[in-house]
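Take a look at this one; I'll ask things after.
Moving on to subunit A:
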Amino acid sequence: MLMNHIIPFFLAAAGDAGLSPGMPVRASTFATGVDWVWDLILGISLLFFVLIIGLMILFIFQYRAREGHESAPTPSHNTRLEVIWTVIPTIIVGIIFFFGFRGYMDMAVVPRGAYSINVLAQRWSWQFQYPNGHVDNELHVPVDRPVKLVMTSDDVIHGFYVPAFRVKRDIVPGRYNTTWFEATEPGEYDIFCAEYCGTGHSDMLSKVIVHKKGDFEKWLSEAADLLGTMTPAEAGEWLYNARGCKQCHTIDGAARIGPTFKGDFGTERALKDGSKVTVDENYIRRSILDPQSQIAAGFEPVMPTYKGRVTDEEITMIIEFLKSLNPESGDQ
Partner candidate 1 sequence: MTAPPGISDSDPRYDSRYQSAAGAGKLGMAIFLVVVGALFIVGLIGYVVVRLRAPEWPPPGTPPFFYGLWISTGILVTSSVFLHMAYVAVRSDNQPGLRRGMTVAALLGVAFLLCQAWNWSHMVGESVTPSGNLYGFTFFMLTGLHALHVLGGVIQLSIAAARARRGKYSSTFYPGVLYSAMYWHFLAVIWIVVFSILALGG
Partner candidate 2 sequence: MSESAGDGGTTAVADNYLTHGKGILSWLTTLDHKRIGILYLICILSAFLLGGIFALLMRTELLTPGRTFVDADTYNQMFTLHGAVMIFLFIIPGIPAAIGNFVVPLMLGAKDVAFPRLNLFSWYLWLLGAAFLVVSIITGAVDTGWTFYTPYSMVTSASVITVVLGAFILGFSSIFTGLNFLVTIHRLRPPGMTWFRMPLFLRGIYGTAVMQVLATPVLGITLLLLVMERTIGIGIFDPNLGGDPVLFQHFFWFYSHPAVYIMILPAMGVMSELFSTFSRKHIFGYRFIAYSSVAIAILSFLVWGHHMFTSGQSALTSMVFSALTFSVAIPSAIKVFNWLATMYKGSIRLLTPMLYALAFLFTFGIGGLTGLFLGALAVDIHLHDTYFVVAHFHYTMFGGAVIAFLGALHYWWPKMTGRMYSEKSGRFAFFFVFVGFNLTFFTQFVAGSKGMPRRYYHYVEEFAIYNQLSSLGSYLMAIGFFLIAGYLIRSLIKGPKAPANPWGSNSLEWHTTSPPPWYNFKETPEAGDPYDYSDLRWDDEEGGYVSISGRGNG
């Protein structure tokens, strides 16, 4: 088993054909530049490492303590030598600094006319809002066109990270941080949350889907009236997946950060303050718009409000979906 893994490991570490050693696939215009600086530093580092360790090993063999070998007196300092090995590294790090900075400036300056998408990060989901108002939990972008992300957070600091694009930016509550990229290869790539944000940090994943030329516009117009083509319960399920409900509320009966939705509708629920309520349409509506007002017993008050982020129509769809999860509620 180990052999099956170890060989691919070294192959992967050494880099697939055409890739920089250790780096993931390249799918944005930044990737080439970043990988070039990576290769440069890797080369310099290897050179110095081999030099230092090589000399160390050489000295160990050459000058190891043995019968008849004495340490030979050498000068205890040599200013010229020491100035040389101060100046050479200085020049080298200067070069590395320059190329690192040049690549960074490309990332810092958003080109004019970039396609703008709003990003809302919250524990532990992503919502991408397109100019036509459509909100999705996956990031869809056109190929070969600069895309600018205007990002903010609802709760704590998150980090938007797409390894294949070499793009990363912290998302800080109370301000807008922007970043941009231009995808070069159609396909699907991972989005990770890079800044630690609590329980579900490592589940705060999504995909960026790079569409072929022309496909993006088609996808966007279809997505905008996607909900109209579904039954209310189906639309509710879609919203459940897309708007971050599922990160905390399961539909398989297991309690996570919040209560499960399975078999929930129509039952009676104990609240933290000791009172009891029936899980009905009004309770759900209030829980979405003002979650802190009715905390279920045994759970932390961590849910953010969705006020202004879901329409009344969408709330109705979510309620229909919840009803469908409890066939015994009698509303079916």
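Miscellaneous remarks
In this text, contacts are C-beta pairs under 8 Å (C-beta built on N, C-alpha and C of every residue); 3 or more make two chains touch, one makes a residue touch a chain; residues count from 1.
Basis for inclusion: all candidates are chains of the complex that A comes from, given by their letters.
Treat the numbers as computed from the prediction; the structure is a model and nothing was measured.
Candidates 1 or 2 all belong to this complex, yet only 2 touches subunit A. In the complex of the two chains, the subunit A residues touching candidate 2 come out as 5-6, 8-9, 12-13, 22-24, 30, 33-34, 37-38, 41-42, 44-45, 48-49, 52-53, 55-56, 59-60, 63-65, 69-72, 74, 76-78, 81-82, 85-86, 89-90, 93-94, 96-97, 99-108, 155-157, 159, 161, 163-164, 166-170, 172-175, 177, 190, 192-203, 205, 300, 302.
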